[in-house]
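A single protein chain has been removed from this complex, and every other one stays in its place.
Each chain gets a letter, A, B, C and D, in the order it is written, and its residues are counted from 1.
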Amino acid sequence: MTNEEIKEYISTLAPAATFDETGEWLNILVEPTALKPLMSALRTGKMQMNYLFCLTCVDFKTHLTMVYHLSATTHRQSIVIKANLNRDAPVIETVCDIWRTAEFLEREVFEMFGVNFTNHPDLRKLILEDDFKGFPLRKDFEDPINMIKL
Amino acid sequence: MGAISLIALLIAAIAFSAGGILVGKILVKGSKNPQKGQAYECGIPTDSSPWHQFNVGYYLFALLFLIFDVELVFLYPWAVVVKKVGMVALIEIIVFIFILFMGFLYAHKKGALKWS
Amino acid sequence: MYNQTEILKDTSELGADGELVINMGPQHPATHGVLHLVVTLNGETIKKIEPHLGYIHRSIEKMCESLTYRQFIYVTSRMDYLSSHINNLGCALLVEKGMAIEVPDRAKYVRVILSELTRIASHELWLGAMAMDLGAFTPFFYAFREREMITDIMEDTCGARLTMNYIVPGGLMYDIHPDFQKKVKAFITQFKSKVTEYEDLVTNNVIFQSRTKGVGILTAEDAISYGCTGPVARASGVSCDIRKLYPYEVYDKVEFDEVLETAGDSFARYIVRVKEMNQSIRIIEQLIDNIPEGDFVGKTKNVLKLPKGEFYTRVETARGEFGVFVVSEGGTTPHRIKFRSPGFSNLSALNHIAAGSKIGDLMASMGTLDLVIPDIDR
Amino acid sequence: MFLKEYIADVVNGVSSLLKGMRKTGYYFVHPKEIITEQYPDNRATLLMSERFKGEVVMPHDAQNEHACTGCTACELACPNGTIKVVTKFEVSPEGKKKKAIDALVYRLELCTMCNLCVVACPSDAIKMAPNFEHSVFDRTKLTKVLNQPGSKIREGIE
Partner (left out) sequence: MFSLEGITTSVQDWLFMKFNPTMALAMECVIVILLAISLFAILGLVLVLMERKVAAHIQIRLGPNRVGPGGMFQTVADTLKLIMKEGLVPDMADKFLFNLAPFVVMMVGMLLLAPIAFAKNFQIWDINIGVLYISSVSSLSVIGILMAGWASNNKYSLLGAMRSGAQIVSYELSAGFAVLTIVVLTGSLQISEIVKAQENGWWIFKGHIPAIIAFVLYIIAVTAETNRAPFDLAEAESELTAGFHTEYSGMRFALFFLAEYINIFIVCAIGATLFFGGWMPLHIGNWAAFNHIMDYIPSSVWFMGKTFFLIFLIMWFRWTFPRLRVDQLLNLEWKYLLPISLFNLLLVAIIAILGWHF
């Protein structure tokens, strides 16, 4: 499928999506509420995006952006789905019922960025201690004891 | 020496073990530390005691063993005399082992030998 | 005498069927590092495995945000320390891609040869450690003898045995050692003559086979869903070799097979790795005599600045697909960097493949997933 | 047939085990294959690769002169803040003020041996040395001053 076809296809699924083709792959920015249905459709629909190879979050100081790198083992086309989240109360629906690898990746994002994944079966801290305060990978995180400023 | 040697050997065992532990006790001045008393579980404090009912898998083998071990003890006197008694002993033991083997096959069929 | 002992506790307070929760790790001989698994057992049967991570989490991603594009490469050596060279390569490729830096052919060839040597070294270590997990101590030493030759080659050329730090954006830090080709060839002969030992001691051993065959089965569908890559996924029949799918450096010029097995059990994962070592040897043999003369490093600017945007590269490490995702704001340091580590995804499949099997099977499943803890914790 | 398979199972199993035993037995009776290096004893003959990145050193020549100008390129190149260059102003006999190093502080415990400082150095004043026996009882001893006391910058290096 060409990028145009993908754009068209996704526009039918998520009309509010915006596209960005400057990078290596097609970037699709969607509303957080529209993410889950779009993801389900991408997995089960004609795109057959069965391989989520990277799931992460980026802190842009004004907002958080969830980044999902999707690919398919059949036609090997990759797309990037993004969703901007409110920095103060980031909430997004989980995708770990679609790709099971997301379970751990979302737990990591949860503790590092404080993004709440609704309907996640087991949203606990995976890496940090349970009583850890703060979200280390956010830009405003300060730890005067363990962080050495060069 | 007769059976008294067993007592001597028992004394030897106790003396050896107790001697070793006592020498250690005398030589070593241990330090107190609450962590030393903890059970080892890869550095994580244990949360529950292992003393509770345990999976039956292990016990089945113990039960089976009991049956077979008793039969084995019966075989010892037979084994001593088998050469003298001759064919009769052989036939007897074939019958005996056949019955035993049937029991074994039954246990096998019942799945008692399969680890659950 | 027994008043301190409650001989049998009421089982009701311990969960159904006398379940036993046991901590494996962080100080456990089989977890090779500080992986902490909370295992729920029923007798000998595993009901659930829950990994607890973070014992050596250093937040490399955060560290990299304050390092320049020249510096951040070397931090990644310490993630998957067994494929440190390939990690470095992945980062360097990203910088080269982002800034369109031309890399001389000589550097490309050497990078690939060293990558494959690293892969063999990693698999050798894994083979020994995995056999040791299953109770066979001796193959460990045989595997290490061959691995030692590779580390010697690395020491000669890169100056380090484990964390190579040999790659700079644009090429190599310095030229290869004059003895490099000779030593690599000596290693290939040695490896080929000794590889039958693993067959005698491990592969064909009836105990080893019965310990691994049919144990920890991961279907192709699950492997994709769990994001497994590398030998773990290839043992399930998922074609996922980055070297074949998205060739980087000179992988499109060499002939090699992507090793695929279909069984998806521990034995298949074992076989895939052993065959992969042979394929790596094949790649090295094709390249070692053809290293072109020329510069070992391309021209780069003094200060590297990635243009604003998002970049993603992936390389095939010994454990699978290693991805580097960089969000650049145009400065000298990345705004956000994310390492997609193969071990993290492979670990997430552990509960799935080991639940319902015995404790002994856990060693086989965990061993063949080839977990390197710094790679998971990052 | 069941019995045939059963016997074949036993035979195959035993023969695979014997093969393994033959291999280990071979090594048991061939002590020449032993690869142990008697490390502290063979220190004299131990061959370290000259490229081995063990620690950063600053070579001094016979006149106790080094090539470091104190440009802090290494300090900037270092990812971990391992190197700290302390500069001073030296007054040459002609009365000209010249920047020179007072101390090049190197903290081995922070070093990742990435070689970036050596690459960055414009005057080849520092290099990696193949020393690997770094253990000390006190970690403050790992903080080293690389320039020798009383050393000077070599003539003609800017």
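The criterion applied here is as follows: a residue touches a chain if its C-beta (ideal position, glycine included) is under 8 Å from a C-beta of that chain, and two chains touch if they have at least 3 such contacts.
This one's a predicted model, so the numbers in the text were calculated from it and none came from an experiment.
Novice: Which of the displayed chains are touched by the chain that has been omitted?
Specialist: Touch partners of the hidden chain, whole complex considered, are B, C, D.
Novice: Considering the whole complex rather than only what is displayed, give the residues of chain C touching the chain that is not shown.
Specialist: 1-2, 4-5, 20, 22, 28-30, 41, 44, 131-138, 140-142, 145, 201-202, 205, 207-208, 210-211, 358-363
Novice: Determine and list the chain B residues touching the chain excluded from the picture.
Specialist: Per the touch rule, chain B residues meeting the hidden chain are 1-18, 20-21, 23-25, 27-28, 30-31, 36-42, 46, 49-51, 54, 57-58, 61-62, 64-65, 68-69, 72-73, 75-76, 79-84, 86-87, 89-90, 93-94, 97, 100-101, 104, 108, 113-115.
Novice: What chain D residues would touch the chain not displayed?
Specialist: 10, 17, 20-21, 23-25, 27-28, 31, 33-36, 38
Operating definition for what follows: only the chains that are shown with their structure count from here on.
Novice: For the interfaces A-C and B-C, which has the higher count of C-beta pairs in contact?
Specialist: A-C
Novice: Roughly how far is chain B from chain C, going centre to centre by Cα mean, in whole Å?
Specialist: Going by mean C-alpha positions, chain B sits 44 Å from chain C.
Novice: Counting only Cα atoms for the centres, state how far chain C is from chain D in Å.
Specialist: 24
Novice: Please list all residues of chain A that touch 2 or more other chains.
Specialist: If we look for residues of chain A contacting two or more partner chains, we find 150.
Novice: What residues in chain C touch two or more of the other chains?
Specialist: Where chain C is concerned, no single residue meets two or more other chains.
Novice: Give every residue of chain C touching chain D within the complex, in rising order.
Specialist: 67, 70-72, 74-75, 77-78, 138, 145, 148, 152, 155-160, 163, 165, 168, 173-174, 177, 197, 200-201, 204-207
Novice: Using the touch rule from the top, collect the residues of chain C that touch chain A in their complex.
Specialist: 51-54, 57, 59, 61-62, 66, 222, 224-229, 238-240, 245, 309-312, 314, 321, 323, 325, 327, 335-336, 338, 340, 344-345, 347-348, 352, 377
Novice: Can you list the chain A residues touching chain C in their complex?
Specialist: Residue positions touching the partner: 22-25, 27, 50-54, 56, 58-59, 67, 69, 73, 76, 80, 99-101, 103-105, 108, 126-129, 136-137, 141, 149-150.
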